[in-house]
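With one protein chain held back, the other chains of the complex are shown just where they sit.
Naming follows writing order (A, B and C), and every chain is counted from residue 1.
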């Protein structure tokens, strides 16, 4: 257990390196009887796949998923679901050059000190490619959440570099390569084109929302729902910040403003982001994350080699100039994985609880 | 396992309610041979104790800790360390009135739906009082980290409500009730006095820093060091946002700026906040958290009762107008708990790794 | 997490030393709404209490339990249930003599090498006294199992030393100090009296049975129900052997005999001991355990001291001549703890499963 398993009851064990033979995961704890096919999973994988626009890495990975176990006659059996994705675009080359120096902002240096060695092929285990199995597992989670609770998990980009992106509609998100909730993304395209020409990279901010989440999910004291959401989000490659609901803005709010009033018609506001005291309230769960600029850039950087001598490092290869662009489906998957895990945990302990009255509406509006 | 245990190898199991007979925790996995006394723990508990200034709740809880097990002749034995804190200021009163309505911004509503009942005494399990055992456990973690690795964990307040607090020096922190790193806190006192008179509450932003952290801590993919830090910080009562290093500011940074250059003399900057790829680099670990305003305020709020009827709620009692004020020692404790847990996890797997060259300095300066 | 927590969802974290200030445990994950009082728990504790007959240790420990948390107005709230038992009979004496030598058959030697030190007071953490919190937690488990599923867990002694004890009736068990299912225990009393006079000790064999266990409990591949039962039983102090159902006798059985036939009226036999493929079948769960003779005997034994020099060791103090005598309520508690944990685990994953037809009867008879 070196940190490659996510979850308590619905667990995802991730394996593989970017340029090894295959990547994948094993899901344990999925409820039996859920309709599931490779096509269901492939749809989400295709959303994060590289090479789909000029703004992302041009690596051509089909990311074709194979279900190895746990599904029989189109339904989950309750046994482990192993998902396999063969790597196909591992360009054969000599890694010995870059294997001897550390890229600034990369895990190279820390990995080498931790393990006494490192797998330099394409970033090895630190590659964002390892989010593919997470997305695949998330697709299973989403399917169950939708069927069992009607839960919908959606995400979009709200900022790229310095450019804030207003929220127009969820409708626009699938129709542009940025997952931006706007009809016209020409400004974003110009921004990214200029950045790419400059040989530089930028960060991004994303918003992820889960609707129709049952009230009562979350396990205080330490495994609060927001704590577990923060865990997975901060664990997403390149994420440096996480907010729930009003987030940092709540620092300057007054108590008379921040606390969401309850009415017989529903909640009057959602500063809490759907979670109070670490437990879901039934409102939309609102998460915002900040992603740093890609470290793999072609501009030369000052660094050292494994002997401690100063070197200049240039990262060649096909890298995303903004890793945030492809991160939306990953963040959605992570939120879905936390929700299914907590839905099962809640059912385990409180499966017999009968509330005296039904929950109020998510919104009074 | 309903979320009341923190950690993987150095575990803290927390118990108790705000107004029950006692609160406390059981620490399992502490290395044997560590010098430990009740006085060592009491020092940290006293830093978060209520009633120490007019800006915090006036409840008088001595929070006297008793070591029930795991220590023999002044040293830890490697067996569980049980810590007990008796509650002394449980004002006897009738809770039936507030037991029937839900306070906006409180866990009341969600708890009641989750468990089918709730313990209304002083907020029960949702009370910030339950952070006391966490602080006590953190004191044990800090002692080991300091002895074994020279690690120092420090925190301070950087904003209260709308008022930003500049960083002057760590020296000032112990000398004012706000844990503010400034010599003159009169502006903060005036701000809090006005707020209290208005019957309102405000949020706060804190910074927590760990220095002399060994390189190599963190377990990618999912249990990255920053992921686990985000988990504990977001799990702290009232926290709505967490940043590591440059945090949300990294969204607008360019890759050429964000990536911290390595030099033979040390790292040239620390945008990473001491963690890259989920693994510590040896630099200072920099965390920032945003805390919402206290929900328990004397101003009347709109809400509903357990029958779903509209009611007006006023929270009486002795509450902190800004829970962020006493949160600094708690955040420090949480960071220390994550670090000791990862130090032990790292040792388990990589205890035989010998690095070819020593780590570089945390800072080139 | 140094092994002091039992269970996955219904967890028991045990703390304390035999001669420290207190022992106890924290139960996390208990379903809310269960009726629970200290008297409910005390009843089971009293069954394993020392000093109740001349055949067990004459230490006078009242083992009075105090519920510190998790219960409000006579019902569990779903939050951690902390149980505290103060030690009262810690005879104050100088342990330095025995602290320097190792008792054969004791954990002294292994503990000293493991932790680099040991707590010699009354056997410290290795004392059978630490089973008291397990029994207390088991009482909570039994209460829930009885209320929710009608499950009954019972145990009895089937052999003491060379003396086999026939099964007459469960009725007799509470009426003799051996938990023997026979009306006349005079032979057992004579045997034990002779043994005590000889300054020696003997082993025992116990049987534990759970009836009215729902079909479907157990998590193959690795957390099979029988695997988890074997885990807790072998972990009981002094246990050296565990059998489920026909146990070792099944080695010489033929397949045509061993497999329990299913009929519309119920199972025709129970060689499986209620578990097949690691999953409960609805039949009685049948467990048998073998307990070694007490190591603390007044006869002198050959050993070494901490400097590696040969010494002769005599264990004074008040010890059980047959630890198996008081082990029945402990084994029952352990079985109950495994069952509640698996009932909750099963509900988490399979809570929506509806069987097409009802289970058959446990027995065709």
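General observations
Heads up, the rule we're going with is that a contact is a pair of C-beta atoms (placed from the backbone, for glycine too) under 8 Å apart; a residue touches a chain by one contact, two chains touch by 3 or more.
Given the structure is predicted, the values throughout are model-derived calculations rather than measurements.
Only one of A:78, A:155, A:181 or A:274 touches the chain withheld from this view, namely A:78. Only one of the listed residues, C:276, C:344 or C:362, touches the absent chain: C:276. Touch with the chain that is not drawn comes from one residue among C:75, C:121 or C:224, which is C:224.
For subunit A, the residues touching the absent chain in the complete assembly are 1-5, 7-11, 13-17, 20-24, 26, 28-29, 32-33, 66, 68-70, 72, 75, 77-82, 84, 114-119, 121, 124-125. Although one chain is not displayed, subunit B still touches it through residues 9, 29-33, 78, 148, 344-345, 347-353. Residues of subunit C in contact with the chain left out of this view: 1-6, 8, 12, 14, 102-107, 109-116, 125-126, 130, 159, 161-162, 200-205, 215-224, 226-235, 237, 240-248, 250-264, 268, 271-273, 276-282, 290-295, 297, 299, 301-304, 306-310, 324, 345-346, 349-350, 353-357, 359-360.
Simple rule for what comes next: only the chains that are shown with their structure count from here on.
A straight line joining the Cα centres of subunit A and subunit C is 45 Å long. Chain geometry summary: the mean Cα position of subunit B and that of subunit C are 38 Å apart.
Separating the CA-averaged centres of subunit A and subunit B is a span of 26 Å.
For subunit B, the set of residues touching two or more other chains reads 1-5, 8, 14, 114-116, 125.
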